[in-house]
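A single protein chain has been removed from this complex, and every other one stays in its place.
Order as written gives the chain letters A and B; numbering starts at 1 within each chain.
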Amino acid sequence: MSKIVLPADRYFGPDAAQKKVAQQLYAIVQDLPLICPHGHVDPRMFADEHYDFGTPTDLLIIPDHYVFRMLYSQGVPLESLGVPRWDGGATETDHRKIWQAFADNYYLFRGTPSGQWLAYELKVVFGVEDKLNGENAQAVYDHITECLTKPEYRPRQMFEDFNIEVLCTTDAATDSLEYHQQICDSGWCGVVRPTFRPDAVVNMDTEGWRENIDALSAASGIDVVDYKSFIAALEDRRTYFKEMAATATDHAVLTPYTEELPEGEANAIFTRALRGDVTEKEIKRFTGHMLLEMARMSIEDGLVMQVHAGSYRNHNQSVFAKFGRDKGSDIPIPSEFTRNLQPLLAKYGNDPRLTLILFTLDETTYARELAPLAGHYPALRLGPPWWFHDSINGIARYFDQVIETAGLYNTVGFNDDTRAFPSIPARHDLWRRAASNWIAGLVVRGMVDEEDAAAMVEDASYRLAKSAYKLG
Amino acid sequence: MSKIVLPADRYFGPDAAQKKVAQQLYAIVQDLPLICPHGHVDPRMFADEHYDFGTPTDLLIIPDHYVFRMLYSQGVPLESLGVPRWDGGATETDHRKIWQAFADNYYLFRGTPSGQWLAYELKVVFGVEDKLNGENAQAVYDHITECLTKPEYRPRQMFEDFNIEVLCTTDAATDSLEYHQQICDSGWCGVVRPTFRPDAVVNMDTEGWRENIDALSAASGIDVVDYKSFIAALEDRRTYFKEMAATATDHAVLTPYTEELPEGEANAIFTRALRGDVTEKEIKRFTGHMLLEMARMSIEDGLVMQVHAGSYRNHNQSVFAKFGRDKGSDIPIPSEFTRNLQPLLAKYGNDPRLTLILFTLDETTYARELAPLAGHYPALRLGPPWWFHDSINGIARYFDQVIETAGLYNTVGFNDDTRAFPSIPARHDLWRRAASNWIAGLVVRGMVDEEDAAAMVEDASYRLAKSAYKLG
Partner (left out) sequence: MSKIVLPADRYFGPDAAQKKVAQQLYAIVQDLPLICPHGHVDPRMFADEHYDFGTPTDLLIIPDHYVFRMLYSQGVPLESLGVPRWDGGATETDHRKIWQAFADNYYLFRGTPSGQWLAYELKVVFGVEDKLNGENAQAVYDHITECLTKPEYRPRQMFEDFNIEVLCTTDAATDSLEYHQQICDSGWCGVVRPTFRPDAVVNMDTEGWRENIDALSAASGIDVVDYKSFIAALEDRRTYFKEMAATATDHAVLTPYTEELPEGEANAIFTRALRGDVTEKEIKRFTGHMLLEMARMSIEDGLVMQVHAGSYRNHNQSVFAKFGRDKGSDIPIPSEFTRNLQPLLAKYGNDPRLTLILFTLDETTYARELAPLAGHYPALRLGPPWWFHDSINGIARYFDQVIETAGLYNTVGFNDDTRAFPSIPARHDLWRRAASNWIAGLVVRGMVDEEDAAAMVEDASYRLAKSAYKLG
């Protein structure tokens, strides 16, 4: 029976000279604590010290759109994978059967980052030795089920075993942060910080936007009836998030379009939107205006600002209708930053009090726009390769295309950006190995010396994330 | 005198460890039959068992726009290369003189895929040992001329010697498929299937579109007078192609724009077009609508649907005026798939009965749009690197940018897509070596084991093409 391969020199290039340097560099960072400044782990799992992950299927398949999108692409219905339906329809409830379908199709993940992460999770996190397939599916299921009963597989213990120094969640502007409060109150030593993500109240085309505004009124205690009260409510929530240890905000936008609206115009759009009477173009302009407002607030309150641009959400309308958001059908679009960000950068880009971290799904913008922008504007930094690009080739392309022009020091290290908690160490491991390998490539080509290389790998693996997100 | 280099380890990376694995993988697929599911070889050459290729110049230069475009780019007039003129003007008729010009400029192909294919054809197919140059040009010409008199250089024999399992041609909707019928009737064992390509009747801006519609009426026996009869005629022709062993259709579009038109609107545009009264925008909308119609028909009749998007045809107007289509001046444009394909995918993308294979000339869409789309929609598959990108670097970029997100199993192996019949084994050889090398890179980095690697290389070289195109 085939074993899971996960050799000690994995992800390093095969050249002996480069690999030797890569291993030396990796040894420096291998055991550093993990900085997790951006992700989607549910804070609830740390609020309750006895939190139970459920079945292996609950943990590894049902919530992971990286996994089920690939199975779906080959004709496996989402219903049969137990993905919960928004419309109340039936889905498969036999978790062993779902696991079997996953195992039968495990070959689909060959050569993919999901395949790499799963191999790590199965072998390192759960101690599975055999490569998953249709025959051993149930035995592996039994093994993981057994693991999940043990104390070392409680989330808090895993957090500590993973050596996580800090983990930031992503939370709606209207979130009570009750689980963060419970974590805080519990006396547990793990650091879990919230992140302020106001998309659901800022992006007027969000489903349920009007109700979200009401929730914002309730959360802030400020009756949101116009633009001014909206801004006040947002400022109030930012203050609360900051009190709750947030150091950053996050903003998802279809395009990074920015435009400063006169307050009167912003108010006119906002109040029309409250009445449900707003055009697509107005929504775009308002969102672009709000990016400027968020930059202004960040300068005032010191929260680091993240922008994730370029994902066309819910591209598959029938999947959305049945299963809702985040079901594997968000597809990137071409992005443009140079002209779109110009208004924001003209106003705030030279202000060293602002840290604006950009993420893209359009790799063509790395060398063409983002690296030149970040290599000039004091306020700008570049986030790590995002989503589809958080992979061994994606990371290599990022380093190759960003660093020469932006420099390493206008980047912010790594984000695991995951909702799959057990994949966190796998993702950081891949990043640290890929960074070691890439920097080793500079060393063997005589471009940096070993002293600089050692500093760079530690910066890329630990220090830059910590300092850029003010987690020090 | 310099010899043609074509070492046994060609196209593999130089690293010894990776090369060893690559060679092991290549050994698995080296002798597998060739699956040729998409190309432009003329079926006439297999209809007549005594078919004569003519001179070396007839075979290797005059019909090959990869070859003469490069010579033209350096100032060699197309007339002097014997490229036939559409306008009836004179061209060089001395084939030895044309061959001499080719040989004198052979250095232009250094480091190009054409250079690789030519080296293989000269050495492996024709047994030429010396590197072509101005001095040995006539001797090489004599040698190939001699070859072409022999029985083993008849197309059917070459087809068998090349180990072609199946070869699909590309044929107009109005084609009688008489040569396919003759091949069938001849009792020869070679499998040559037609492919239904209705561009000349669907794309209203094709030169001669109105006459093509008449030809469609004649071919189908359905008088095409409106949209409804047009659709009926297309369905009729598809049925005929299917009876003649076609398994696929092919559609060339400037952009992958799709839009479903109400039948009334489709009919209004079509009938205006019959009168020659149609705007560019209407043409675009109608073409986009017809992609949906073709998807519908594919679901009904089971023909695999191919879309080749993004080539600006006949960019050089004066070359077009003198020499007509396919003369080396088709130039790629930027393409967008996420928004353009959304209407078609919303309607048919979740239907597992549809296989829609996409090709692009815009490599930026690989990782940004195509891999995420194919990694989600059950109906979608990605075709191999097309045209300018069917090269050693193009293939490497394709694997690097597609597989991580789409997975290997949402791709369809290789298409040689050539009208240059003797280049077919060279092209498959390059693909199989490049695939072996790329998969070996996964092995030496510990990302897949040898068992998976062996399966992957066989899938990429043989099985995926066969199954995706229903050629099994």
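Assume a residue touches a chain if its C-beta (ideal position, glycine included) is under 8 Å from a C-beta of that chain, and two chains touch if they have at least 3 such contacts.
Everything quoted here is computed from the prediction, not taken from an experiment.
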| item | value |
| --- | --- |
| Of A:V225, A:A321 or A:A346, the one touching the omitted chain in the full complex | A:A346 |
| Which residue of A:C184, A:A232, A:A268 or A:A367 touches the chain not shown here | A:A367 |
| Omitted-chain contact residue, chosen from B:Y72, B:F337 or B:Y462 | B:Y72 |
| Residues of subunit A (touch criterion as defined above) contacting the omitted chain | 15, 17-18, 334, 336, 338-339, 342, 345-346, 349-350, 352, 364, 367-369, 371-378, 380, 400-401, 403-410, 439, 441-442, 444-449, 451-452, 455-456 |
| Residue ranges of subunit B at the interface with the undisplayed chain | 2-3, 5-7, 9-15, 69-70, 72-75, 107-113, 115-116, 131, 312, 315-319, 328-334, 361-364, 388-389, 391-394, 397 |
